[in-house]
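We show some of the complex, not the whole, and keep each chain where it was.
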Amino acid sequence: MNENEAMQLELLRKQMAILQENLDQFFMIINGMFIFFMQCGFAFLEAGSVRSSNTVNILMKNTLDVFVGSLSFFAFGYPFAYGRPGNSFIGHNNFFGANVQYFEKSVIANNQTLGGYETSSSYFANFFFQYVFAATAATVVSGAVAERADFSCYIIYSFTITGFIYPVGAHWVWSPDGWLNTGAGTGLSMQDYAGSCVVHVCGGMAALAGAKILGPRLGRFSDDGLDKPIPGHSVPLVSLGAFILLVGFLCFNGGSIQRISKNGDGLEVSLSVTNTILSGSAAGLSSMLTHRVHSMVKGKGKYWSLLMTTNGGLTGMVASCAGCNDIAPWAALLTGSVAGVVFVFARQFVLWLKIDDPLDAISVHLFGGTVGTLAAPILAIRGQTINGVSVGGPIYGGGVDAWRGVGWSLVGLFSIGLWSGLCCFTLFTTLDMVGLMRIPKSVEESGIDMQKHGEHAYPETFVRIIDDRPETPRKNKVVKRNVAS
Amino acid sequence: MQTGFAFLEAGSVRSKNTTNIIMKNVLDLFIGAIMYFAVGYSFAYGQPGNRFIGHNYFFATNKDEVMKTKILTLNPQIFSFLLTNKINTQNFTYASWFFQYVFAATASTIVSGAMAERTEFTTYMVYCTFLTGFVYPVIVHWCWTDVGWLQYGTGTGLKYIDYAGSGVVHLTGGTAAFVGAIILGPRIGRFNNDGTVNDLPGHTVTVAALGGFILFVGFMAFNGGSQLTISNPGDGAIVALSIMNTVLGGASGAIVAMLVYKTTDAIRGEDHYWSLLITINGGLTGMVSMCAGCNDMLPWAAVVIGTVAGLAFMTWHHIMLKLRIDDPLDAVAVHLGGGLTGVLLAPIFVVKGLQLAETKEYVGGIIYGKHWLAFQGFGWNLLGAVAIIIWTGVISILLFGSMSLLGVLRVSEEVELKGLDKLKHGEPAYPIESYCDGVPPWSKGKVKQCNIKV
């Protein structure tokens, strides 16, 4: 090989490296954008599931989630979760984006000689991708506390969850320093590919704490303990949200590999996506059938319930997060079917506890996440890596190490659940004591929208429908406002 | 795109059936996934397969090469092979499964539109199972695998041209929708005895338009993504060309449909309107017709085909009304009309077109034709369209016909009048008691008063 050829080869190698790095970041960004769109899904799932007089409020909360979350995660969340150096409990660097190499490296890469190659900063792509995960965890809560939580309470807990509670859990499992990831001496590593535990159990526990402390909505449970459902105002909106979430989950799980340029990445991404859709499908169908049978047995009439089907499907997708890159498609079907059944009974259980969860957020995320966290190590193909060798899951001959891996996932599940539950319990109790937690009774009765936001979700449409006077101007509804003169 | 279809349909039915139609679309997705996983992909892409059908990879396993599949899923080694080694390509890839699955779901969703507001729920599940599990995969096998008879051709290079499924997806769905709508019969009150037509407008144009917009975006991915690869030379240009053609085809379809609707009504002396739904459906038809050849066509040809598609849409729209077939979504006009236009016009306008078997030379479409093969190509596409229509039509007639005879096809008159949502799903789309401001939710007795007060 003459010198010229060597030069060209070196040039090619460098170009490939650049392209790989760009592709990886681009892949994260694109998936991050779809996951960001999940916020829209959550917003409409929730908007459709509340009464029309609280719609603006819930949309407002979801909008702020996006915005408060990004500032909070930028300032504190990312540093706690991924700032390096960090200890096994928490990271501590890069507060407010400090100490991050921004441009210098990429400029160097431009003018560099052929000898070496230095990567440019992947901070931005990482930040964005992790931020959308954090925002997802925080959004889960808003569903469970809908229609009765105070607005400032919402801002405070959204800030705390994205800025502190979620990042610490994420640090444990996903940061190279975290104790659940390094195994704290056991050599094990918790298996949670896309956050069944980190995102959904964390969010679900927060939702549970919030809903429990808030208490049910007025009129949800009658004095004699009967449960009186308060239906959401628009099924089409709910299903719009659900559809967006279904798409979002595909990216959530598919994108969790966070790179696309390495050998086998494509296969792993497509396996994840296939498993996610199969798990969701199985869960949707199984919860539809379970609900139908269950309500038949209870004598409540037999219905093909749309809401149960979509929520079941979401539960299945949540459950597939933990192991979707490492289980066979049949295992995804199994996980999903179990998750669907668990969802229906978890929902009954939550009702039995007299906890009012307008969105079934607890059943979907907490229970779906639990199923996923436990199913992943049991059904895993590669399973734990001991001394650089994949031992395989229990089914694939992993033996003792595999079962220890299951145990470690259980440890992780409890510690994250406990962490999130305790933090949120403290937070919400404090808010409750200072009176910032719940809106006044009068506001709850007359709807939050007009009282707090001055914007009614449907200023006219349904008025027209209901009293059938389409062309009558309704002057009394017009809000007059003086422009300062 | 499922989202798009769901909301186009949800907005186009009456509010009492909204939950029902969304439910159907959700199930499409879920049942479709399971069926396509179990048998559909196998019938379509299973290798080895014969000219007619594939048979392998049931439940994503590989019966002839059990060891190899196990390696695929069990062995961590495959995640670490070196680039210098020969890359071990798999016949079954998850990416391919996923991509083909969304196409299958699209085909089956089309039908739900034409049969909206009056079909039994269980019927829907049965037919959805059949369509994604058998009818559609067989057509895919014919047209998109090397061994399928339409793709294999006569050995002289004659092949069926259908890049992204004008025929495979839309013609299939459209035919099934056509048969279904005929056998079901119109909704109550749709046609008067004297032959005039009552409009049964959808309950919200907004939601329908949302669906339309999502579909526009979806079609770009549908056509752009059909290239399947992005790493070969020229792939990027083809994807971009496909998308540009899709946009232009949709644009001309929409504008033509809008103008035709306005002028025909004006000529007839009736009120003439700028109709939004006609425009959106015209745009969709244009995009459907682009599916067949958008990767191999100059932009001006896209505009021409889109225009024809717009006209085809209006023609089918009127034919359906004349025949007194009730299609709430115009699914037949959009997909059957658009699909047929695409399949028949693509071989005329393509630039590269077919490849001669001996010389590997591209002969071009009829316009650019350098060889009689170009004309044969048109005939072969016509044959393909007829074959698809007959196959789908016959199976649909058998399926829907037998269900109709068993009496499980259509809901009872009472259910149809009261709406499927409450009686079948227990979930009205817009529960009235959630719309009362200022009234505590437990005082159900006062609901009536509250309505009037609001």
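We just call them A and B in the order they show up, numbering each chain from 1.
Going forward, a contact is a pair of C-beta atoms (placed from the backbone, for glycine too) under 8 Å apart; a residue touches a chain by one contact, two chains touch by 3 or more.
Everything quoted here is computed from the prediction, not taken from an experiment.
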Overall composition (this structure file), stated as a label formula: A x1, B x2
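To be clear about the criterion, only the chains that are shown with their structure count from here on.
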Centre-to-centre distance between subunit B and subunit A (centres being mean Cα positions), rounded to whole Å: 32
Subunit B to subunit A touching residues, read off their complex: 2-3, 6-7, 10-11, 18-19, 22-23, 26-27, 29-34, 37, 59-60, 73-74, 76, 78-83, 93-98, 101, 121, 207, 210, 421, 424-431, 433-442, 451-452, 454
Residues of subunit A defined as touching subunit B within the complex: 50-53, 217-220, 222, 228, 230-236, 239-240, 242-244, 246-247, 263-264, 266-271, 273-274, 277-278, 280-282, 284-285, 301, 303-307, 309-310, 313, 328-330, 333, 381-382, 390, 392, 396, 445-447, 450, 456, 458, 462-463, 466-467
